[in-house]
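First, the structure itself, so that you have it in front of you.
Note that one protein chain of the assembly has been removed; the remaining protein chains are unaltered in position.
Moving on, here comes chain A:
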Amino acid sequence: MGSITLKQVTKNFDEVNVIKPLDLEIRDGEFIVFVGPSGCGKSTLLRMIAGLEDTTSGNIDIDGQDATSTPPAKRGLAMVFQSYALYPHMSVRNNIAFPLKRAKVPAAEIEQKIASAAKILNLGDYLDRKPGQLSGGQRQRVAIGRAIVRQPSAFLFDEPLSNLDASLRVNMRLEISELHKSLKTTMIYVTHDQVEAMTMADRIAVFNAGIIEQVGTPLELYQHPVNRFVAGFIGSPKMNFIELKQTKEDGATCLGVRPEHFQITTDAGIWSGKVGVVEHLGSETFLHVQVDGIGTLTVKANGDCPLSYGDDISLSADQSKILRFNDQGITLPSKGNQ
């Protein structure tokens, strides 16, 4: 079991408010990702759920029980830190055994659990090494091993992969997703890498300056962002925002077009401009197009796109995929649905 409910939770550091009253329901067994720009309060909220930071007001329920003032040791949650936070003086084996020893698990059972965690995480060869003798990826596995042996009701991850290099990050991402599929335990995962968010999450919560802008599945956020902030935050490269010279009759002051929704046309399109920098990624190409009066638009094209710097280009876009925002930045109902 591992459902977590936040009710009107706030956090102040001294006089500074970093979490505004916030409600969130985390369902048992789901993989929820907190994303948002740096300093928006993701880690703070995660640490409040963990009990490492106290809650200024509001309630945190774990499995229906009020846990707002329960100390971290008694919440039954496990956490994986960005810095791994392994015990440097203990062998890998003892690091993993530590939570079990605290829970007074019999020695034979501890041995058995270490062996099975080592097998899942490929740590068998390293059990007698100290953390200092391991690579970053191995350390991260030990930290995860230490978290899973206790069978916690939920896992909390605070940017666990941000210290790893790109290829290792992709591997570990898959391993954590697989772990979630096999353990079926609730996972709360903080990141500001939106690829991690999109690929791993059942649901994503997008944070901005101490509030949650939107919660939803990755595709909901991609297709139906509630406002300009979410639209700009989800998706890579970022959505293009085109400010309108005049407010439309429905109140739209700005259009949002994702780079992948442009079409390059030979006849006169909606926008025309000159090709700037061209980024060839092999499977796809990103064009940075200068459009007079609008600025730079990022356009995604095929991998074999023949255009190069200085070429003239015309662009159009599928009307049903264009998002429209009013002057508050709120998304207006799309034309396709009207």
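By our rule, contacts are C-beta pairs under 8 Å (C-beta built on N, C-alpha and C of every residue); 3 or more make two chains touch, one makes a residue touch a chain; residues count from 1.
Assume contacts and distances are computed from a predicted model.
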Just by its UniProt name, which of "ABC transporter", "D-lactate dehydrogenase (cytochrome)", "Sorbitol/mannitol transport system permease protein" or "Quinol oxidase subunit 1" is the chain not shown in this complex? "Sorbitol/mannitol transport system permease protein"
For a quick check of understanding: of A:32, A:45, A:60 or A:79, which residue touches the chain that isn't displayed? A:79
Check each of A:150, A:228 or A:324 against the chain that is not shown and name the one that touches it. A:150
For chain A, which positions touch the chain that isn't shown here? 50-52, 71-74, 77-79, 81, 83, 85-89, 98-99, 102-103, 146, 150
